[in-house]
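Here's the structure we're looking at; comments come further down.
All protein chains of the complex are present and in place, except for one that has been dropped.
When the chains are written out, they are named A and B in that same order, and each has its own residue count from 1.
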Amino acid sequence: MRRYTVLVALAVVFVAPLLWALGTSLKSQTEATRVPPTVWPAEPTARAYGTLFEGTTQTPVLRWFANSLIAATGQMILVLVVSSLAAYALARLEFRGKRVMFGVIVGTLLVPGFVFLIPSFLIVDALGWLDSLTVLIVPGAAGAFGVFFLRQFFLGLPRELDEAALIEGANHWHIFLRITLPLSKPALATLAVLSFLSNWNDFIWPIFVIFSPDYFTLPPGLSILQGAYTIDYPVIMAGAVLASVPVLILFALTQRYVIEGISRSGLKG
Amino acid sequence: MSLDNLTRRRMLGLGLGALVLTGCGGGGGPRQAAQQTTASTAAPTTYTGPAVSLAFWNGFTGGDGPFMKRLVEQFNAAHPTIKVTMNVYQWADYYAKVPAAVAAGQGPDLGIMHVDSVATNAARQVVLPLDDVAKALNLSEADFSPPVWQAGVYKGARYAIPLDVHPLGMFYNKTVLSKAGLDPDNPPKTGEEYLAALEELKKAGIQGHWATPFPFTGNMQFGSLLYQHGGQLFADDASVSRFAEEPGVQALTWLVELINKGYSPKNVGQDADFIALQNGKAAFNWNGIWSINTLRGVKNLEWGVAPLPQIGTEPAAWAGSHQFVIFKQRKPDQNKLTAAKVFINWISGHSIEWAKAGQVPARKSIRDGAEFQALKEQAAIGSQIDNLYFLPSVAGIGDASAVVDQAINAAILLKKSPKDALTEAAAKADKILEQNRKKYGA
Partner (left out) sequence: MATLTAKAGTARATTPVAWSGRATPYLFMAPYLVLFGVFVLAPAIYGLWVSLHDWDFLLEGRPFVGLDNYTALFDPASAVYGDFWMSMRATGVFTLLSVPFLVVLPLGVALLLNRPFRGRTFFRGLFFAPYVLGVAVVCLMWRLLLDPNLGLVDWLLGTDIAWTTSLPWGWVALVGVTVWWTLGFNGVIYLAGMQDIPRELYDAAKVDGAGRWAEFRHVTLPGLRPVMLFVVTTTILASANMFGQSYLLTQGAPGGETRTAIVYILQQGLAQYKMGSASAMSYVLTLALIVVSVINFRLFRGRS
């Protein structure tokens, strides 16, 4: 019971601002900035959502939504594949230069993003990737976060399984596919959500590499709709609501794997 | 970046991209700017070549966007062989995106820039010299207003053709004025009148002028007051900063005094001053002309706008200006350049429509016309046209101007005295100006 009390109290603190944001998306701009503020819209209006979905050629919101989905999903898959392979080697295999490699990879996490921005721009320009979805998917998958994350999880898995499998003649590819990955479902699901989100909310990189509104993702796209001289709070919040839906769905779907992990922990005995 | 950039590009907004805008670094390095010019002998007002399409980028994402879009549609209808496509971006994003696109050879044909970004983008080879456009279109200083026209010149060459001017004005809440027993149709015009009105408002329990510590629009208010006291932000050639001289100290002290005298609350947040005006918490807000359309949309608000009151010894007001620019291409296309000239000239000639978006047309003939005078609010703010100031047209001037923002912030939040804040900032600004001279060539 105490668990519920604490959780509910915490939940109120966490959810209240979100409800306020949802409410604001249903207010008029005048009401959104009223003093004293209204907590919930007194005169609800769907004006902000109307602005979002007017869908002029200038602001094809659904197209941006699709671009965001493609880019974030594409990058998520790429991250899961390349990071899990590399993390397996770093956590489970012995080879020359491993420590240095791991040090350098994690070391780049310490370098501020600014350093990479302009050089990366020059590189994708040379590759002819500017103004395409590729440029939104591939470069961002090179970050060290996923490798570091999965390596730490793989380290925590019991080695007995691998060793037994090796004795039985399995190779590393099979151990990776049949033992490590299935046991790491909670970690993979978590990385999937986090990597999806980092791409979903990225706004600085698209500014530099995407020129046509046709290839915009939601963050730079929605910023066109937010008003130029005064901040159109209802539209911003409506955009946020729209952008949250797919991520929350993905989260709910992946939670199944995180929870499933518990029932499987018996495996590790 | 300078004041204008800060505002219009909405450093306040979602644009984290706005980080990108804070400066106008620029300045044409050693490279010859005119590798490519727009030289052409084609007639400026008609286009007879093969069908061309022009990409026109700008940051008109507010209520002004639809006005420009309509103008573009009208232009396209009237010119069957020219198809202009307009793309809008948040200003902040735009100023980051355009140089990147131009560098990659994917830049648009023409666009709009704020006047204080022109020098930097000229120096950085993003935009092309337009002297021949001005010549071909027969445009001269007399067609605009001298400071606006001169502001588009960098190192002796013209890089921009003015579209509009957008000055600061004094917006006021009529209901609030009435409540304090003041005449809602006769707002204060002088420093004494202004302070007297604030005193009356105070008696009625209203803090009349919320002094904002943030660049939007605190820096513009400071600049306006400084010029009103006969000062200058920078020397004409931007060799040194001058904002810490007596007029600057007077200006900033006046703003801080609003708080000390109880005419303004302490610690005003970003945009709170403008919101307070709309909610009847404040009586006055010095804000840009673009606020006209915003305030029109507020239900049950009785408001008016007038020129800034003259607090100092002379009238003066901050202003920005949107200007046409033509972007550098990897392969210049004479037909497109000619078509672009036709477009610029046509829009400029039809800028009365643009004025309705909440702007003062740069073109004098339109500004003086009956149609513009009939736009009551725009005309009221536009009457300040001869008293506007612009930053020196020097690459990277915005870098030095950003330092002023910090001083204003510290002073209005009562962390430093106006004099100390400005003096420290001036030392820093001078170093930045020197750095930029080295970078862009004096």
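As a convention for this text, a contact is a pair of C-beta atoms (placed from the backbone, for glycine too) under 8 Å apart; a residue touches a chain by one contact, two chains touch by 3 or more.
As the structure is a prediction and not an experimental result, all values here were calculated from the model.
The missing chain, though absent from the display, is touched by one residue of B:138, B:260, B:373 or B:435; that residue is B:435.
Among B:281, B:322, B:336 or B:367, only B:281 touches the chain left out of the display. Shown as candidates are A:6, A:42, A:66 or A:100; the residue that touches the absent chain is A:6.
In the full complex, chain A touches the omitted chain through residues 3, 6-7, 10-11, 13-15, 17-18, 20-21, 24, 33, 35-37, 39, 81-83, 85-86, 88-90, 93-95, 98, 101, 104-123, 138-145, 147-149, 152-153, 155-158, 160-161, 164-176, 178-179, 186-187, 189-190, 193-194, 197, 201, 203, 219, 223, 231, 233, 236-237, 239-240, 243-244, 247-248, 251-252, 255, 258-259, 261-262, 265-269. Where chain B meets the missing chain, the touching residues are 1, 11, 13-16, 18-23, 25-26, 29-31, 96, 99, 103, 124-126, 210, 213-214, 265-270, 272, 275-276, 279, 281, 396, 398-399, 402, 406-407, 409-410, 413, 415-416, 421, 428, 431-432, 434-435, 438-439.
One rule holds for everything that comes next: only the chains that are shown with their structure count from here on.
Inter-chain spacing, taken between the CA centroids of chain A and chain B, is 38 Å.
Of all residues in chain B, only 7-8, 10, 12-17, 20, 59-65, 69, 86-91, 93, 96-97, 100-101, 103-104, 106, 271, 274-276, 278-279, 281, 288, 290-291, 294, 297-299 touch chain A in the complex they form. Listing the residues of chain A that touch chain B in their complex gives 28-30, 33-35, 58, 121, 125, 130-131, 203-204, 207-209, 211-213, 220, 222-231, 236.
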